[in-house]
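The complex appears here without one of its protein chains, the remainder shown in place.
== subunit A ==
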Amino acid sequence: MSDALSIVVVETDRDRALLIVDSLRDAGAFDVHVISEPTGLARKILARQPDVVLIDLESPSRDTLEELALASGPLDRPVAMFVDRDNEGLTDAAIEAGVSAYVVDGLQRQRVKPILDAAIARFRMFQRMRTELAETKRALEERKVIDRAKGMLMKARGVDEDEAYALLRKTAMDQGRRVAEVAQALVTAAGLLS
């Protein structure tokens, strides 16, 4: 039997799962297995008897792991959410990054640390990507609304595009609001009046 720690990663997104596995392999010689299908999760984890389970804090399946953590049959290996008692704030950092780890009872802290460090770094990256994606989406939507508002002004007041935008910008400045907000208000009002 090899003494490499066995890790189960619960992750439904295939690309994300691959990235997590890669960074864990870089961090050490671990036996990593991915579970991507949440149905029957408890059964699948019990069958593998891992030392560590990593799961996204945003995954509803976490509550199933809580139950596993309570299982106390003679053959069950007690696992618990990893909570560090030292002041390094590893658990806090993990929660901030959006990952949680369940660790088998009695596993030494220094053996868990490299796994958590790698997972935390990876999940921080996911969080940045998620924020960037949301920002891009919002910017695109705002641009669409501003374009519609400009079109309405051009038609209603017979002005060209630059003038329509200048009008939106001036109104926004006068009211201390953002151009996108003024445009949204115009589009909403026009929708109600038509």
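The criterion applied here is as follows: contacts are C-beta pairs under 8 Å (C-beta built on N, C-alpha and C of every residue); 3 or more make two chains touch, one makes a residue touch a chain; residues count from 1.
Quick note on the criterion: contacts and distances are computed from a predicted model.
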Query: Missing chain's UniProt protein name, "Carbon monoxide-induced hydrogenase proton translocating subunit CooK", "Nitrate ABC transporter, nitrate-binding protein", "Rhodanese domain-containing protein" or "Multiple sugar transport system permease protein"?
result: "Nitrate ABC transporter, nitrate-binding protein"
Statement: Which of A:6, A:64 or A:127 touches the missing chain? It is A:64
- prompt: Touching the missing chain, which residues of subunit A?
  reply: 38-40, 42, 57-67, 69-70, 80-81, 83, 91-92, 95, 100
